[in-house]
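One structure is given below, encoded as structure tokens.
Our next item is subunit A:
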Amino acid sequence: MPVFHKTKVLTDVPMHYCPGCTHGVVHRLVAECLEELGVAGKTIGVAPVGCAVFAYNYFNLDMAEAAHGRAPAMATGIKRVRPECVVFAYQGDGDLASIGAAETVHAAARGENITVIFINNGIYGMTGGQMAPTTLIGAKATTCPYGRDPKVNGYPVRVSEMLAQLDGPSYIARVSTHNARAVLDAKKHIRRAFEKQIEGKGFALVEVLTGCPTNWAMSPVDALKYVEEQVIPYYPLGVYKDTDKEVR
Partner candidate 1 sequence: MARQLMKGNEAIAEAAIRAGCRAFFGYPITPQNEIPEYMAAHMAENGGVFVQAESEVAAINMVYGAAAAGFRAMTSSSSPGISLKQEGISYIAASDLPCVIVNIMRAGPGLGGIQSAQGDYFQAVKGGGHGDYKLLVFAPASIQEAVDLMFVAFDKADQYRMPAMILGDGMIGQMMEPVELPPAVDLQSLPEKPWCLRGWDGQGERRIVSSLRIQPEDLEPYLNEQMKKWERIKEDEARAEEYRAEDAEILLTAYGTPARICKSAVEILRAEGIKAGLIRPITLFPFPDRAFRYHAARPEVKGFVSVELSTGQMIEDVRLAVDGKKPVSFFGRCGGAVMSEDEIVAFVKGGAF
Partner candidate 2 sequence: MEKILLAGFGGQGVLSLGQILAYAAMTEGKEVSWLPSYGPEMRGGTANCSVIISEKPIASPIVARPTLLVAMNGPSLVRFEDKVVPGGVIIVNSSLIERKVTRSDVKAYYIPANDLAIQCGTARAANIVMYGAINSHCKILQPESVHKGLEYAFKKKPRLIPMNEVAYRAGFEAVEQHD
């Protein structure tokens, strides 16, 4: 009878994530992929500033903690001097798409041979629910308390679509974690994004749609439903770029 084993690439430290948050799920997917690919022993992860700021406590890997938004630059520095290592950045939407937009775009444009896991929950979680670059039009946040108004706050950034326009990336995909099937599918794309790096094909990014029940002021179940019904229509799932095959 098969026995479930937790991946050794995660530590036993209890995670600080809120109930219903799927950061922990994504951590596990990343860890399982690294274990299955047999590269955990030569992997270096770069944690962001944001909810995943303590990711270095959870990944049982050599880890660095970057400045806010600078994980792709720090990962670039690591990867360039240690090309034999697998290097990934794990970032949220404020980190990657707002304060670190330049670092993200240029790491992608350089085709930097790193993997980026991008958690898009449309809100600043760690600081208490402020508007993110990916917050949907009409959605409320503490810095757009009447709902995001494009006249005041501008429009959400579709990161995957944007980066897919560049020549540098080898793989850009958007996945979700709102149900079991989506999670299993997400793992396939995350694994592919690491394989791209191992094959030396260059920048790979997987955008993962997640919920934030705490700051969305929803139950975990409602948050997952919201992702499915409201978020995915604005941020369609799929592979946006794959240099190995035609997409979309």
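Candidate selection criterion: all candidates are chains of the complex that A comes from, given by their letters.
Simple rule for what comes next: contacts are C-beta pairs under 8 Å (C-beta built on N, C-alpha and C of every residue); 3 or more make two chains touch, one makes a residue touch a chain; residues count from 1.
Keep in mind that what you see is a predicted model, and the values were worked out from it rather than measured.
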Thinking of the complex as a whole, which of 1 or 2 is in touch with subunit A?
-> 1
For subunit A, which residues are in contact with candidate 1 within the complex?
-> 41-44, 46-47, 53-54, 56, 60-67, 70, 73-82, 85-86, 102-103, 105-106, 110
